[in-house]
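Presented below is the structure to which this report refers.
All protein chains of the complex are present and in place, except for one that has been dropped.
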Amino acid sequence: MPYVNIRVTNEGVTPEQKLQLIEGATDLLQRVLNKNPATTFVIIDEVETDNWGVNRQNVTTLRQREAAARNT
Amino acid sequence: MPYVNIRVTNEGVTPEQKLQLIEGATDLLQRVLNKNPATTFVIIDEVETDNWGVNRQNVTTLRQREAAARNT
Amino acid sequence: MPYVNIRVTNEGVTPEQKLQLIEGATDLLQRVLNKNPATTFVIIDEVETDNWGVNRQNVTTLRQREAAARNT
Amino acid sequence: MPYVNIRVTNEGVTPEQKLQLIEGATDLLQRVLNKNPATTFVIIDEVETDNWGVNRQNVTTLRQREAAARNT
Amino acid sequence: MPYVNIRVTNEGVTPEQKLQLIEGATDLLQRVLNKNPATTFVIIDEVETDNWGVNRQNVTTLRQREAAARNT
Partner (left out) sequence: MPYVNIRVTNEGVTPEQKLQLIEGATDLLQRVLNKNPATTFVIIDEVETDNWGVNRQNVTTLRQREAAARNT
């Protein structure tokens, strides 16, 4: 009966990638703890980049700095 | 001071139904644990069906299979 | 497939009360949204009173003040 | 490595305000527990007012009542 | 910067199994979404079986019924 909550920034995750996350997390719980896939929930939250902070800045700014660094 | 988080798939929950969930959860905490409704929070998260997985598939696919089975 | 997370302070909730919360929350989701009990998860988190704050104080202090007020 | 999740109602929080929350929460963890900002996550969830309940009512209704009281 | 929260019942998960969950979830996010392991958090919550409900019963009772069925 595991519950897995995956939170990532909202940056174009495709339905196919979401399905891979669901399959992968379910398989992981089955492999390691022998949990039944029929009662394994996987919920993916996509968070806007303005709403996710790390190192005192939001990810919107972080991505702009990464892009600027690549273009230098 | 309870905090209740209800996560359901985003499949047309109406404002009236949300209110019923808020009222019902608040009443439940008051009835069972004598918690004060004035400081009982109920937060409902609606999750896209592509983002909710159970049994290694997403709910989008699950709903399609349920509909197909009904039409057979 | 709902997921319900109930967070309350750790102040002597009995197994019987926990079961009432599980039953009540499951019934609520079935009544309001016609959700299947077989895939409704209810998870109760008991939080130490030192770890729960409201109105800038922790619940440990809040309970002491409530008790003092009753004894005055 | 703290993880801070701030949930507020979706009522016009600006990107600048979100950044202040990110900075403030990160600084708080550094000041009190000496946590490294580089691995402090702050995630802000904005919840629709229909989906947030307190005192058995949703915040949509609560705001209408507050506005009505101010206009009386 | 993903955040992965795995909630399972508290039924003897070993430190080695926890590490396998951490490694597996981190690898999954890197493989599917190219996320950096250095900023991938995985947090495992172990929930008492009295506190986890499914199908209107707690897992404590569910495990007893499973054991009884095996012994019949």
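A, B, C, D and E label the chains in the order they appear, each numbered from 1.
What we mean here is this: a contact is a pair of C-beta atoms (placed from the backbone, for glycine too) under 8 Å apart; a residue touches a chain by one contact, two chains touch by 3 or more.
Only a predicted model underlies this, so the values are computations on that prediction, with no experimental measurement involved.
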### Message
In the complete complex, the chain left out here touches which of the visible ones?
### Response
B, C, D, E
### Task
Name every residue on chain E in touch with the hidden partner chain.
15, 18-19, 21-23, 25-27, 37-46
#### Entry: Positions on chain D contacted by the hidden chain, ascending
1-9, 13, 17, 20-21, 24-25, 28-29, 31-33, 35, 39, 52, 54, 59
### Task
Spell out, residue by residue, where the missing chain touches chain B.
1, 3, 39, 41, 43
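Note that in this section only the chains that are shown with their structure count from here on.
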### Query
Between copies chain B and chain C, are the contact residues mostly the same numbers or mostly different, with half as the line?
same
### Task
Determine which of the two chain pairs, D-E or B-D, is joined by the larger number of C-beta pairs in contact.
B-D
### Summary
Chain-centre distance (mean CA atoms) for chain C and chain D, in whole Å, is 21
### Task
Identify all positions of chain D at which a residue touches two or more other chains, and write them in rising order.
39, 41, 43
### Task
Chain touch graph shape: choose line, ring, star, complete or other and state it.
other
### Query
Can you list every touching chain pair?
A-B, A-C, A-D, A-E, B-C, B-D, C-E, D-E
